[in-house]
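Apart from one protein chain that is not included, each protein chain of the complex appears where it belongs.
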Amino acid sequence: MSNTFGKIFSITTFGESHGAAIGVIVDGCPAGLEIDEAFIQQELDRRKPGQSKITTQRKEDDTFKILSGVFEGKSTGTPIALVIENNDQRSKDYSHVAESFRPSHADFTYEKKYGIRDYRGGGRSSARETAARVAAGAIAKLFLRKSEIEIYAYVSQVGEIKTPHYTELDLSKTETNIVRCPEAAIAEKMIALIDEVRLQRDTIGGLVTCVIKKVPVGLGEPVFGKLHAALGHAMLGINAVKGFEYGSGFEGTKLRGSQHNDEFYNDGERIRTKTNHSGGIQGGISNGEDIYFNVAFKPVATIMQDQQSVNKEGNEVTVSGKGRHDPCVVPRAVPIVEAMAALVMADFLLLARSSKV
Amino acid sequence: MSNTFGKIFSITTFGESHGAAIGVIVDGCPAGLEIDEAFIQQELDRRKPGQSKITTQRKEDDTFKILSGVFEGKSTGTPIALVIENNDQRSKDYSHVAESFRPSHADFTYEKKYGIRDYRGGGRSSARETAARVAAGAIAKLFLRKSEIEIYAYVSQVGEIKTPHYTELDLSKTETNIVRCPEAAIAEKMIALIDEVRLQRDTIGGLVTCVIKKVPVGLGEPVFGKLHAALGHAMLGINAVKGFEYGSGFEGTKLRGSQHNDEFYNDGERIRTKTNHSGGIQGGISNGEDIYFNVAFKPVATIMQDQQSVNKEGNEVTVSGKGRHDPCVVPRAVPIVEAMAALVMADFLLLARSSKV
Amino acid sequence: MSNTFGKIFSITTFGESHGAAIGVIVDGCPAGLEIDEAFIQQELDRRKPGQSKITTQRKEDDTFKILSGVFEGKSTGTPIALVIENNDQRSKDYSHVAESFRPSHADFTYEKKYGIRDYRGGGRSSARETAARVAAGAIAKLFLRKSEIEIYAYVSQVGEIKTPHYTELDLSKTETNIVRCPEAAIAEKMIALIDEVRLQRDTIGGLVTCVIKKVPVGLGEPVFGKLHAALGHAMLGINAVKGFEYGSGFEGTKLRGSQHNDEFYNDGERIRTKTNHSGGIQGGISNGEDIYFNVAFKPVATIMQDQQSVNKEGNEVTVSGKGRHDPCVVPRAVPIVEAMAALVMADFLLLARSSKV
Partner (left out) sequence: MSNTFGKIFSITTFGESHGAAIGVIVDGCPAGLEIDEAFIQQELDRRKPGQSKITTQRKEDDTFKILSGVFEGKSTGTPIALVIENNDQRSKDYSHVAESFRPSHADFTYEKKYGIRDYRGGGRSSARETAARVAAGAIAKLFLRKSEIEIYAYVSQVGEIKTPHYTELDLSKTETNIVRCPEAAIAEKMIALIDEVRLQRDTIGGLVTCVIKKVPVGLGEPVFGKLHAALGHAMLGINAVKGFEYGSGFEGTKLRGSQHNDEFYNDGERIRTKTNHSGGIQGGISNGEDIYFNVAFKPVATIMQDQQSVNKEGNEVTVSGKGRHDPCVVPRAVPIVEAMAALVMADFLLLARSSKV
């Protein structure tokens, strides 16, 4: 069941890049939730291809249809199945992939693991599958609104260009530019870099930072169910992700305990911490401060250049990028990161209902 | 079931730092495996407290007893229960924790989540729980030997002091010094730094790098069951971990696709990649190259200095470190990282038995 | 995740009786299996409504579409999504159900549990959902053919009319009559009884017996994963089922151990038992003899008669059956029982791949 994620609020996705459709079943969504279809579409639109000059030119409407689980506009507690048809497949672009393995793609490993693969557009390993997650994540977001939890992801780095710490940014500005960076001046540089890389027929990586605000204290389970471990699992399951860090992250390893510890104080209303190197999570459980984490995305593997590879017979061949691809994945990854974060938070909100007698 | 990890080769751990005992049930270990108890003890000894001047002075024998699942020296396919008694509890060292919340510990979050907590030594949130994982991981390692898979973890960074890339190290040297760094000269500097920090009554963080060699092609499942996502989940579930990256990791985000892609070639025996930015995993599935990843550990939260905090009544108080603690967690984290890696690999080896008809 | 069944070969179903569609995702089907679509359709046709005078007159084509997971006719190891559109909904037949609770239906319990329900045709609680299971079960059957496992279900009782023990029947005759009883003379009596009951605007219950042949020794897991417990769980999850017994079942409780025990002998090729009160399962694990079990179905709850009930406001009302319903569910339950049995066996075949080192 590697295509299922979550314990109570859980999703199961299906679909290949160039198959008939992709989709998702959301099981465990509590009954009585208003399912705002316009909002789901809006989230899908944030992820869909062909949005701007710095994303792939594949055109997909990414319109969805709900097949079950919603009655008179509300969730009924039964599985919500949601399907997105694939329209703009140009499978013939991929005939060259049928016999050869593209470098740093999943062609080789799928071939060896299964002995068969749908090579068209990467098949199941395509990031197209994440549209299903975004749709499911939109439903999770609707549920989180009931608890006032807010999720903000944005592009914090492209190549070497990076933003300052999230506390110095206005996160409401993220959607004001095509690279989804809340700082306009930095966004411009990022866009210029991506465009430059695109013209070089190359690609580049980057970071997405995600901030979760107004989290109640007590979400997360000890030991193997730590909240940040679940968030990490969720993020590492997104295509092209190479790393995850939360709170002080990798840099925090260089600090002394006396610098890193978050002292508690009472702000009059509730217990807070003066600093937040913990990233809102202590011992795997939310402490009420902002949760924040970084997700590292490698440069997109498909480049419009010749590369050395081998074919199924083991002979060395040259492969060159075809099809329509993103020069940098992070702008479109923003809604995906938010969706996976929303799914984790929704699940842990429900799990926390069983913490006490 | 947040205390259970794994789908087929699975473990469930129990126990508090100062309770009667800690332990683990290994369910799903295939029958017929020789259970080398001396090896399990040896692994536990690598993790146990009191090994050297740079680790906590708590003395625990960490001797274990197998209660079930092994007959005439071999696994029988039934659950292997393994118990480690707690001996050297000095619970009175922790009476100050009963009423107050130590900064950057789990005291506050457990209290709020459960309304009750075993405060002695951190209770369930103590890293003492990881002894159970090391014992289970030793059994997983015994199983992996059948497939010749090898796991090498080591300390790659303490504070700002770091080793070169693993390919430039002799990983057989890791156990030759107390900090578990394979490069003697760097190890000395690390030890000096930890000792200095200890004398300052402070603590410091670091990195553990793990390398997995001779992995068969085809381990890992698509989408949510990606091999690196499972490894990340496993590592992020270890106490004090703040980040995980594999292959090129966070640094790789700065590269171009043309630099980052791993071109395939045929070495005569099998298909290989010229570089290994992928860290041995493509599309979530092992490709036969070395798997390698970094795990970031924050500085230990318990410092021997006064800190501001609040108590259960919400009043501000001063807490100061007592008990016996590690100035730096990474040397003892090495066998824990290996154990969790072994558990993941054992589980995915078994899952892979169902990939094809 | 109550809509998911199975550990490795697992299914997740969705859909309401009068919604847009029902369907299923099969996750964990091994790669390389030829997906015979004609066979899947044939299985769906065995279950579909409107087959004969003794079944409901609702007309559904029950044609399906595979959306993913199959490439060039074979399973690829990725999720197989299969959708069946609902065509012949006559939802207005159910407007009376919106406000009142039909006796012995799920109207009342869904209303109280969720606070909202899709009342049209019973919504999610309708047996229409089982079409998805039959489709998935057909895929499981295709997989079982590789191991030569054969599954035969048939109607063994309607009201008081019953067949002799399965060993006295020719199970290849089951499909030769509309009631699906392999003994022609008894089948005629059953059909006459069902027809009589139908004319009385009433319904009647019955038994389905299932026999699984050529099962390899060693399927089933100890303790909570016993093969018969999984089969029981599967059968009790079918609509209208009230009981499950395997081997000697309830009658066996009256025997002495000396009568009931199955003595072993060696038939020259392999170890067999002289009798088979164990029903092919000992200690939860298959022993190579025929597995057989009975599944008890209550009389269909919808009758074409006036009944006392209450409405959502708690006032007493009279409800009378409308819509199109089966006078007896067992003939159409035969393929459902086979499908669920096939899903259990497929899953345990894969689980057994991990029994030994």
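Which chain is which? They are A, B and C, in the order written, and residues in each are numbered from 1.
We take it that a contact is a pair of C-beta atoms (placed from the backbone, for glycine too) under 8 Å apart; a residue touches a chain by one contact, two chains touch by 3 or more.
Worth saying up front: this structure is predicted, and the values here are computed from it rather than measured.
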Contacting the left-out chain: of A:53, A:146, A:214 or A:274, that is A:146
Which residue among C:42, C:176 or C:305 touches the omitted chain?
-> C:305
Could I get the residues of chain A that touch the absent chain, sorted low to high?
-> 7-9, 28, 30-33, 75, 77-78, 143, 146, 222, 350-351, 353-357
Contact residues on chain C toward the hidden chain run 1-5, 13, 101, 103-106, 108-110, 112-115, 124-125, 129, 157, 159-160, 197, 200, 202-207, 217-218, 220-226, 228-230, 232-233, 236-237, 242-250, 252-266, 271, 273-274, 277-279, 281-287, 294, 296-303, 305, 307-310, 314-316, 352, 355-356
Residues of chain B (touch criterion as defined above) contacting the omitted chain | 1-4, 6-8, 10, 12-16, 19-23, 25, 27-28, 31-32, 65-69, 71-72, 74-81, 83, 113-118, 123-124
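Heads up, the rule we're going with is that only the chains that are shown with their structure count from here on.
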Chain centroid nearest the full-protein CA centroid | A
Sort the other chains by how far their Cα centres are from that of chain B and give me the top one.
-> C
Can you check how far apart chain A and chain B are, centre to centre, with Cα atoms defining each centre and the answer in Å?
-> 26
The distance between the C-alpha centres of chain B and chain C, rounded to whole Å, is 46
Touching two or more other chains - residue numbers and ranges from chain B | 222, 355-356
